[in-house]
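Every protein chain but one is kept in place in this view of the complex.
Up next is chain A:
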Amino acid sequence: MEFNHILVRYGELALKGKNKKQFVDRLHENVRRKLVHFPNTKIVRNHDRMYIELNGEDPDAVLDKCKEVFGIQSFSLAMKVDSEEQAIKDAAVKVIASEPSVKTFKVTTKRVKKNFPIGSQDFNRELGGYILRNVEGLNVDVHNPDMDLHIEIRGEGTYITSKKIKGAGGLPVGTTGKSLLLLSGGIDSPVAGHLAMKRGVEVEAIHFHSPPYTSDRAKEKVLNLAKQLTKYGAKVKVHIVPFTKLQQTMYREIPDGYGMTAMRRMMLRISERVAEKEGILSLTTGESLGQVASQTMESMSAINEVTNYPIIRPLIAMDKLEIIDISKEIGTYETSIEPFEDCCTVFVPNQPKTKPDREKIKQYEASVDYSAEIEETIAGITTVTFKEEDLYQSEFDDLL
């Protein structure tokens, strides 16, 4: 069955009132970028939906790509024909016959073009009868049909669709601003980035690297995770912070139980500086309440003290298993579980305080002047940008 269109429904965007155009523009742009490798496709949009004209491109391949675009509620493969009775009937028969597993169906006609000569109800009956006469082994079932055949009669033509395919939902990436994601090599932070993106957030990442305590493989792993995220956001910038010197100083100067708190505070200070420089207004972390020592209410309070930037914590109320499920779904799990040390596991105190005291940590930090080291660390940041193509290309392409 040759479907020639994909119908795209916006979902939540419908609620955006006067700002809707801006959201739809962005979604259009994101879909267009996603389909660069399908040069024949053409995107046509109106105020409540979008149509992708396939012009011979493989519908399933295009659909698979579009499933990664946030802001789309659902899709349907559609066949567009002229708004003429016989043309619609022929196409409807083709659509239904292309699914041999369908035993029962119903027809739902929507007449946007009101001058179509037959009323919606009448056309439902008329077309239903025509299908029964022309396709063997079918029955009508209006309550629980295998296929609900939608006929939408419009001025420019009639779209015939059968089933709804779920989209990624959420808001188009780029419509709600930018956030700096603290990306470790673990399971949580890439999922947090993904969920932020789902709310329309464009994500940049920051990673703290402590050579020689943490290896190139650990860094590699983080870069791979960032690359995975480009699937949903087209482009992801990663700032790599040389963290070794600061960590060594903190390890020396801060009492063991507070080392972890001090390190997290330092990460936030540096992240805030990077965000400031990049014109980013928030930070995103993979924190989940109660998961580890740094994620108790007391810890978060003590850590959060150093910044007044909003911190987005999409995972805060999630179970580990839920997080793992999402990471498998978005393709980061396999990379996340590669066993390499990161800077949070190397300098881990024997007995991290689960209830650190705000005043105490302030006092411990005051005993050293970190400012020069902080400046030096920030000056040493390197930045890599990944585009979605990088995900599918490799440096080894010439060898393979």
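The working rule: contacts are C-beta pairs under 8 Å (C-beta built on N, C-alpha and C of every residue); 3 or more make two chains touch, one makes a residue touch a chain; residues count from 1.
As a convention for this text, contacts and distances are computed from a predicted model.
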item: Absent chain [UniProt protein name; select from "Dihydroorotate dehydrogenase", "Carbohydrate ABC transporter permease", "Ferredoxin fas2" or "Aminotransferase V"]; value: "Aminotransferase V"
item: Contact partner of the left-out chain, one of A:29, A:220, A:325 or A:390; value: A:220
item: Missing-partner contacts on chain A, residue numbers; value: 215-217, 220, 394, 396, 399-400
